[in-house]
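Note that this complex is displayed minus one protein chain, with the remaining chains in position.
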Amino acid sequence: MSVEAKRGWMSLPIGGVLLEAGSSVKYKTGNWRAFKPVIDHGKCTGCLLCWIYCPDSAIMRAGEKLVDVNYDFCKGCGICASECPVKAIAMVEE
Amino acid sequence: MTKVMGLTGDEAVAQAAKQSNVDVVAAYPITPQTIIVERFSEYVHNGEVDTEFVCVESEHSAMSACIGASLTGARVFTATSSQGLALMHEMMYIASGLRLPIVMAVANRALSAPINIHGDHSDMMGSRDCGWVQVYAENVQEAYDWTIQSFKIAEDHDVLLPVSVNLDGFILTHSTEDVGTLEDEEVAKFLPPRKPLYDIDPEKPVSVGALCLPDYYFEFKRQQAEAMKNIPRAMRRVNTEYEALTGRKYGALDALEMEDAEAGILCLGSTAGTARFVAKELRERGKRVGVVKLWLYRPFPTKEIVDAIKGLRALVVLDRACSFGAPYGAVCSDIVSALSQSGAKLNVLNGIYGLGGRDITPSDIEAIFNEALRIAETGIVEEPVKFIGVRE
Partner (left out) sequence: MVRLSELPTEDLLAPGHRLCAGCGAAMIAKMTLKAVRGPTVVVSSTGCIEVATTIYPYTSWRTSWVHVAFENAAAVAAGIESAYKALTKKGSWDKRVDVIALCGDGGTFDIGIQALSGALERGHDFLYICYDNEAYMNTGIQRSGATPHGASTTTSPAGTKVPGKPEWKKDLAGICAAHGIDYVATASPAYWNDYITKVRKGIEVNGPAVIHVLSPCPLGWRHDPSESVKMARLAVQTRYFPVYEIEKGKYRLNINPKPLPVDEFLKPQGRFRHLFRPEFMKEVEEIQGWVDENWNRITKLCETG
């Protein structure tokens, strides 16, 4: 979570316009979860379905390879575990 | 180089918008504004302008499309009236909240119910708090001049607020008067292409219209209030430049025969013309009367108004709209507040008149001046608000 001090009207950009694209990366939603997905990389076939379905873009991919879960943002919804065709993801209590 | 053309108010506004090189016009027809959009459509279909004219399906969509267009950095114009203005009310606040320099001509017309298509100020008065700059034209020349000047005021980086140019429905919109128009090149020089402070160019992505919770909303409204304070200065700059170009002088108000007046009328729009005509006549008969014509209604030019009226002993403020349940009509309310704020004391009478296009005649105005002179002499205001011209 960002700890920027809240600015006053004199220094805020006018009209409520947000000039910094993608700044929500400063807001870590990872602390929402009760369960976290753990990938068994041995079983993983790199199909990338978990990557495309993750509503929070919390599965990291590098080129054709699946990398891992981004625990900064994972909300623990469990879709990845549910959709994995080889059951390589387990939802483990935090 | 002035070219005098015989134009109605609507035609003059369309002409001004055309010469102001607007990029997008998104508008919906409503009497008595229709000629503005019809004339503009002719310009587009005859290839006289490169403007994209969006024939939207409602006034709400008109202002919505104008907001979208203005966000790209384009210069945007629209026009409406009465019910149309009421329908886009929600969007007016958004346009000013997003700090977009949209210019809109409002052909002032009565609000339903009952339905009435004639001129009064109830439409714009109903939207007076929406954060728009509001100017009123007395005649067709002023409608033309204010339209052109409004783009420059709106686009000033110290302002960045939308402007409504108000002209009386039918009385001005449909009356032909001589209008001194500028050459296209002169307007182009006066109004260079818009330079937005921010825009939505996707190569430099921004997000516009975020949810601002209680921890942020207030700051953005404070910014708007501050921008309103910058308008008199920005307007003076524009008026001065425009005067150099045209010889016509504009400002927050026009004080007519006010120097040693003891009784005055303050009003907006075309009624000022009638009031001036009567005031001149009464002056010839030795009566010390004057007229204050308010051009700028929002932001309310408190200082200029108080300076103009403080020498009077009685003032009649004419409101062409009724603020139901309020102690005074909108304009009179603001006058009384301004006087209270400044500590100046003055007997004020509010005349509510002309609703639904009910005519106000020179003899009505003469009676008002006589009432004002009576108040000036006796110091007694019998009833603070009078309805003028209504059948009992």
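Here the chain labels run A and B in written order, and each chain numbers its own residues starting at 1.
By our rule, a residue touches a chain if its C-beta (ideal position, glycine included) is under 8 Å from a C-beta of that chain, and two chains touch if they have at least 3 such contacts.
Model, not experiment: these values are computed from the prediction.
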Inset, instruction - Could you tell me which of B:E203, B:E259, B:E284 or B:E392 touches the chain that is not displayed? - result: B:E203
Legend entry - Residue, one of B:I67, B:V140, B:L167 or B:I368, that touches the chain absent here: B:I67
Legend entry - Interface with the undisplayed chain - residues on subunit A: 2, 4, 16, 18, 20-29, 32-33, 47-49, 51-58, 61-64, 70, 72-73, 75-79, 81-83, 91
Legend entry - Interface with the undisplayed chain - residues on subunit B: 23-24, 26, 50-52, 54-58, 60-62, 64-74, 76, 90-91, 94, 98, 193, 200-213, 216
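Here is the rule we go by: only the chains that are shown with their structure count from here on.
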Legend entry - Residues of subunit A touching subunit B in the complex: 6-9, 12-19, 21
Legend entry - Contact footprint of subunit A on subunit B as seen in their complex: 97-99, 160, 197-198, 205-210, 212, 215-216, 218-220, 222-223, 226-227
